[in-house]
Structures are given as structure tokens and as C-alpha cells.
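Only one protein chain is missing; all other protein chains are in place.
Up next is subunit A:
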């Protein structure tokens, strides 16, 4: 019999280690949050006030106006690149890129893991080396090819060259290898051919992995700046991330810079990736840590 007695502690000694930990956490949070709050603040005031007083501790009443301007007011010459248009373009890029990458990655990994291919390992390492060649490295030839194929200012041109890299293939390969061999054999005896096995067994098993990949790839695609800047010259094809840049170019003119609108657009640009992460986060952790078998 051991009885742990909890004597009510009248005065706990201050744990300086804890205070230290929390201070670091609080500082870190502030470091992340303050710029965001500043952006939020500027979206609620008029541009004139912002330029006169800088960031303030006042919440203005111009949120709606700035929101409407950011979403629906066109900038540039053609009048096509409203915030909404750019948001849609960004979504197409992000989702298209994520789905394309997952589909191609899964299929490549499936072929590499489950079929006895000649030189499968060599093929895998060849695919793997593309990790060393991100788009930024091969941007000139990629542009050349996209241009010759007439893919400039198309969604295809925006998405496909970005897809060509091994990350998803690599993750799915590792995941498929962790699927027990006996499951494959049971399915074979149960009469599931390669396609059925892929759709009935492997895809449901990969759910969490697919979700994890989707988050990573969506955010990656959404944040693309260089490539969209290269391949899109028509304003109707601009994505949010590069559209904001165009707004800040406006700021360099002689007019009063549109702080409210630009910051509002920045806020809008942050939102979808944040939502995706929040929605998929529990799957995300599962997908990358546990093998669900």
C-alpha cells in the first residue's frame, strides 16, 4: 500500500524554467501574429490615414470598402484581373497542381513498388534526382518548352511543368512499401487484378497519405511566384501571389498608394492555405506518422 499524499502547497516556488519557456513561446507567437494584425489593421482604415499615421491601435470602418475593392476592382489595363479572378486562378493552380501531383505520384509509385520492372530501382533514382532540379533551376528550358508548345497563358502551362518533380512519388513509394505483402497476396487470391487492387485496396489505405500530400502540394502550388510570373502575361491569368506584386507596383506611382486594398488582398491570399491546413490537419499528422494497416 502506497498512498501518495498531496499536501496542498501554499506557496509554490517560481519555476524559472517554465517562465522562460512561456516567454519564448509568447515572443514567438507575437513575432508571427503582430505583422498579421498590422495587415488586418490597415485593411480597416483609409489609405490616407495609413500613410499619415502608420499602423495604429485603432480599428477603422473601411473594412467593407477595402474588401470590395480588393475582390472586385480591376487593376492593370485589361480590367480582367480583379481579386476574385486571381483567387480563382490561384485555386485552379493550387488544386490542379496538388491533384496532378498526387495522381502521377501514386501511379508512378504503384508501378515502381508492385510490378517487377526491369531497372525499377534505376528508374526510381532517376525520378528521385528530379528533387535536385526544382523548377527554378530548369526555368529557362521549361519556359522554352512551354512557349513552343503554346502553353503560355494557359492553366496547363501554369500547372504541368510544376508537377514534374519526385516528392509525391517518393512519399507514396515509401508508403506503399509499408503495406503488408500479405494484403497484396490476399487480394490476388480474392481475384483483384492490378486496377482493382489499386482502386479497392490501395487508394482507401492511402487516404491519410493523400490528404497529407494534398496539403503540402496545395500550399506549394498556391505560393508559386516565379513560374506564374514567367508564363502568364495576360492579366486574366494572374494568380493572387503575383497579382499582389502588381498592386504594390501601383504603389510606386504618384497616387496615394492603395494600402488597404493591397493588404486586404494579402489577407485573402493567406486564407485558403490556412483553411486547407486546418481542415486536413488531423489527417496530415496521421498520414505522415502512422501506417494505417
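Here is the rule we use: a contact is a pair of C-beta atoms (placed from the backbone, for glycine too) under 8 Å apart; a residue touches a chain by one contact, two chains touch by 3 or more; residues count from 1.
Quick note on the criterion: contacts and distances are computed from a predicted model.
Colleague: Which protein name, taken from UniProt, belongs to the chain you can't see among "Carbohydrate ABC transporter ATP-binding protein, CUT1 family", "OB-fold domain-containing protein", "Putative mRNA 3-end processing factor" or "3-oxoacyl-[acyl-carrier-protein] synthase 2"?
Modeller: For the chain missing from the view, the UniProt record says "Carbohydrate ABC transporter ATP-binding protein, CUT1 family".
Colleague: Any idea which of A:70, A:205 or A:231 touches the chain not displayed?
Modeller: Per the contact definition at the top, the residue touching the missing chain is A:205.
Colleague: Taking the full complex into account, find the residue in A:35, A:79, A:141 or A:180 that is in contact with the omitted chain.
Modeller: The single option touching the absent chain is A:180.
Colleague: Spell out the interface residues on subunit A facing the chain that's missing from view.
Modeller: Where subunit A meets the chain not shown: residues 180, 182-183, 185-192, 196, 200-201, 204-205, 207, 292-293.
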